[in-house]
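What you see is the complex with one protein chain gone and the rest in place.
As written, the chains take the letters A, B and C, and residue 1 is the first residue of each chain.
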Amino acid sequence: MSGGGGVDPLYVPDAPHRPGDEADFTEWPWSPGDLGRPEIDCDASETLDLAEGLVRVLGDDNKTSGDWDPKLSPEVLIQGLEHMMRLRIFDDRMMKMQRTGKLSFYMRSFGEEAVAIAQTMALEDRDWLFPTYRQPGAQFVRNRDMVSMICHCIGNEMDNVKGRQMPVHYTYKEGRFISVSSPVGTQFSQAVGVALASNYKGLDEVTITWIGDGASAEGDYHYALNFASIFQAPVILNVVNNQWAISTHKNFASKNGNFAVRGIPYGIPSIRVDGNDFLALYSVTSWARDRASKGFGPTHIEVLTYRAGAHSSSDDPSRYRPSDVHNYWPGGDPISRLSEHLKQIGKWSDKQHQELSERIDSEVMAAYKEAVKFGDLANGPYPSSDAIFTEVYEEPPWHLMEQWDEMKKWRES
Amino acid sequence: MSGGGGVDPLYVPDAPHRPGDEADFTEWPWSPGDLGRPEIDCDASETLDLAEGLVRVLGDDNKTSGDWDPKLSPEVLIQGLEHMMRLRIFDDRMMKMQRTGKLSFYMRSFGEEAVAIAQTMALEDRDWLFPTYRQPGAQFVRNRDMVSMICHCIGNEMDNVKGRQMPVHYTYKEGRFISVSSPVGTQFSQAVGVALASNYKGLDEVTITWIGDGASAEGDYHYALNFASIFQAPVILNVVNNQWAISTHKNFASKNGNFAVRGIPYGIPSIRVDGNDFLALYSVTSWARDRASKGFGPTHIEVLTYRAGAHSSSDDPSRYRPSDVHNYWPGGDPISRLSEHLKQIGKWSDKQHQELSERIDSEVMAAYKEAVKFGDLANGPYPSSDAIFTEVYEEPPWHLMEQWDEMKKWRES
Amino acid sequence: MPNMNMVEAVNSAIDTMLSKDEEVIMFGEDVGYFGGVFRTSDGLQERHGKHRVFDSPLSEGGIAATAFGMGINGLRPVVEIQFADYIFPAYDQIVNEMAKVRHRSGGEFWCPVTIRTPAGGGIRGGHHHSQSPESQFTHTPGLKVVYCSTPYNAKGLLISAIEDNDPVIFFEPKRCYRGPFYGDPHNVPTWSDHPEAEVPESHYKIPLGEARLAMEGDRCTVISWGAMVHVCEQAIKSSGVSCDLIDLQTLVPWDVEAVVKSVAKTGRCVIVHEAPKTSGFGAEMAASIQERCFWNLESPIERVTGWDTPFPHTTEWDYMPGPDRVIAAIVRTQED
Partner (left out) sequence: MPNMNMVEAVNSAIDTMLSKDEEVIMFGEDVGYFGGVFRTSDGLQERHGKHRVFDSPLSEGGIAATAFGMGINGLRPVVEIQFADYIFPAYDQIVNEMAKVRHRSGGEFWCPVTIRTPAGGGIRGGHHHSQSPESQFTHTPGLKVVYCSTPYNAKGLLISAIEDNDPVIFFEPKRCYRGPFYGDPHNVPTWSDHPEAEVPESHYKIPLGEARLAMEGDRCTVISWGAMVHVCEQAIKSSGVSCDLIDLQTLVPWDVEAVVKSVAKTGRCVIVHEAPKTSGFGAEMAASIQERCFWNLESPIERVTGWDTPFPHTTEWDYMPGPDRVIAAIVRTQED
């Protein structure tokens, strides 16, 4: 316990390491052993050890163990690996496009690829996803076409958001992937409403949503936990604790560094899971889905991970943390861990990895080439600026019609 | 655990009893025995039993017991009793005034008199109070003159709020009692700022604030706990769980009915205290003050009590709960309990009680008569409507000056 | 046709929609078991079930967010904010989220939510139970803004709002819940016998975007909404000046045709609202009217509004615009 001994001038926390320091993750909650998997109708209080501990399936020896092992087939694991590799290669390509001015801005999922991919794979296709900008990978699971994703990021003629939002603000209703919004946190409380609507309609649909460690300080986090628990919403509420909110360390978001436990006093079973462990993520999410689907209400999950890259293409993390810091993260890298596990069980090889990587690379490259045919940011063509006026309302009212006409006049002049 | 067995249409909780039902408080957390009093530098986790249990000092036998006994002198107890009796008598008088149109609206503290009074008595005079409308009693502890309180409630010429706010929205800077605001919850997060400013200035001042069970669902509750814990603010954060938010039962504010435990995951020591037990309230608050003052940061307290009366003079609780319900509250009545205790230790008698009651009654009556001399709502005089324009800004800008002139013209016409 | 006060008319509108459309659902603070602090949902929980009309936690932000989620997932939530003054914790969810979701998602998701809220002064509410914050919603594209004034238009507009596929902020002048307000606090009429209190039991709509011509005349156009409509009616009668009285009803989108036609005819205009003057919706009306009718105007457009101060408690009648101020403004428009 810090503090003590009289009045100090305003205490302000700090990050555990800054540029020049050595990275230090001693506080990482090494799983003390395998944690139990409770019944889905358990009380929140029965999950305290899960919230204070860390659910892992893949050990440092790349073997699985414990009650939480989802016992997935190698095919499913390879599928997951492929999605994660695709996301990483896709992200790298997009960053290159950003650096060459073909798109305006980008945000990678680097180091966090497992989160949305494992979790979405653990759900049914009819379940609703309400993501932030750090879960685009879910779209691969739901079979979204990469060309359309790239077109969105460029904001060209084929962007289904019609150039209205910044890159990475995907929407993909067909895949029940709900429109990403910039104000952080808002989706978390909205997702409870989505879930309650499914419930009201008597449908066996679950909603999953994510919020960052930083954004969990918004009021929406509290609204979500409160409304979800009071009305027993079939919702999975994830706090993705990747340690940083831009330059602000999670020490400014939680005094004790544990987000999972916050769910328990709301009466919501809460679990902390290793966010770089594909199998653990899958397993915990299946459990939560089962629970929600059977009418037992919400689950609160802290996904413990590390933002390995910059916050966004506008950010330079070397100004506020050691540049190689992510290499020291005790959770390792989600892609390596899954591929090492597959090798361990004899279902994967360096050669296969290499081949898959190359195949994805050329797919991404092909998608990229296809997408820029519809325009890139540097060269156009852009979506018509008519899209400024459409879908503001279901039908444009007179004042929008008037202004639209005026805009057209200027555009043509 | 409720729920289970498939998809039900949207679950909505209910109150445990409604008009016609018998009151039932089986869930009241009977103190299983005396709870320990931890060191002031304890960790949040060491207070779990205090948050899940209930700190009581005054037993049902009207005797004190346990580590939390503050061992107050009979003089202090009698002082507290007097303040509580004054508040109840004052409230009754004000309600009569409201019923006869002498003031527009009123809110009693009935059943909750101990809360602000015991807690404020446990503090130093230099500590800041940031109340809701349910803690006016703190002003008696800080020696506020009743005439000025009544003048505020009337909103007459002597109202220090100048007729601008509704009754019960007191402000009393001399007593460090900060202006009550109608939007519920806002003071809770603001109080953290007040505390941090004291801290910044290096002053040994603590801030105490209160929020209702209902209002704890606002974002401000989350902001307060988060900012207080991150910056170790010297603040005492009380949730007054009086079971109701107007007609809405606390089952709509907390799934498991416990507000105290919510502080623990924020790293804030948390205690549930019997809000009708003057001694327990005093003791817990002293502990929290000591802690804050020594630099160990915030304390979170659930004050477990019952709103014995209507929400306000506009409310008719018999529409949504059994009318005699408060008589069944296991915590009893705070005034009776303290006076019974005093009798028990031989320091009080029915006769003294009767005499004190009569003395206060005539004091209140005298204050009332004095106050209405400055005007009552039915008959005026009212504060000058010039007060509409002053103190909107430090100096009225030109547009207010213009409108002020216009208003004067109309007023004189 | 039954006579209803505005509380009953609002209740009837929600009741009608709950009966007609299973997607309609209602929640908010104290609206369930109790039926609302103003009784606007009295009896609805009993009639339609606890899962369709229910209490919510005391959290306007949470209410708006939950409604948003339900709205994009196929329901048509009607939520109540207990007082318009308490809508601000939900402001982000309304202006950044509800207003923009259709547009931002390329039309994939939309939010047919109706947010009802009692607004305005005249009940000694002081600064936090009297505000009329309509203009703070009119600046945000994607929202529709409605302000009813009578039992008849309350029901017809509310049904339109609920059936609308865009988010609608629906203001109810609480001072008029039980009777029209003519500006005299000592003379408090009820709605009985008022022609605008003849309200059909059944479903009917008043289209959003259409104003109501409450009085007809040719010397001045008086534009208002909410409780002030009745103050204006009183003022026009007392002024002896022949006026059009336009009850705007919908602020976004407002009825440009009705307004322009009237001002073109009268050449004079007075706009009356309770909210503070600076950046009140009267500003938009005046700015637009001078843009569209400049050459018709014989005198400056007048605004009669609340002062640029918080709303007072004891002295609220020195704050609320009354008939005298409106009369004076009408007369001033005739001078030049």
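Operating definition for what follows: a contact is a pair of C-beta atoms (placed from the backbone, for glycine too) under 8 Å apart; a residue touches a chain by one contact, two chains touch by 3 or more.
All of these numbers come straight from a predicted model, not from anything done at the bench.
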Given that one chain is not shown, what are the shown chains it touches? A, B, C
Of A:Ser31, A:Gln135, A:Ser181 or A:Asn242, the residue in touch with the unshown chain: A:Ser181
Hidden-chain contact residue, picked from the options B:Thr64, B:Thr120, B:Thr186 or B:Ser216: B:Thr186
So which of B:Leu10, B:Leu81, B:Val141 or B:Ala195 would be touching the chain we can't see? B:Ala195
Could you tell me which of B:Met107, B:Val147 or B:Val161 touches the chain that is not displayed? B:Val161
Interface with the unshown chain - residue positions in chain C: 61, 85, 88-89, 91-92, 95-96, 99-100, 103-104, 127-128, 133, 135-136, 138-142, 252, 275-276, 278-288, 290-291, 294, 297, 299-303, 307-310
Need a quick check: the contact residues on chain B for the chain that isn't drawn. 128, 130, 159-162, 164-165, 169, 171-173, 178-179, 181, 183, 186, 189-198, 200-201, 207, 219-220, 222-224, 226-227, 230, 390-394, 397-400
Omitted-chain footprint on chain A covers residues 9-12, 14-15, 18, 104-105, 155-156, 159, 163-166, 169, 181-184, 212, 214-215, 217-219, 245-248, 252-253, 314, 319-320, 377, 382-385, 387-389, 392, 399-400, 403-404, 407, 410-411, 413
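Here, only the chains that are shown with their structure count from here on.
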Taking each chain's centre as its mean C-alpha position, how far apart are chain B and chain C in Å? 35
How many angstrom between the C-alpha centroids of chain C and chain A? 41
Averaging over Cα atoms per chain, report the distance between chain A and chain B in Å. 42
Chain C touches at least 2 other chains through residues 51, 56-57, 59, 61-62, 89
Multi-chain touching residues of chain B, meaning two or more other chains, are 9-12, 217-219, 252-253
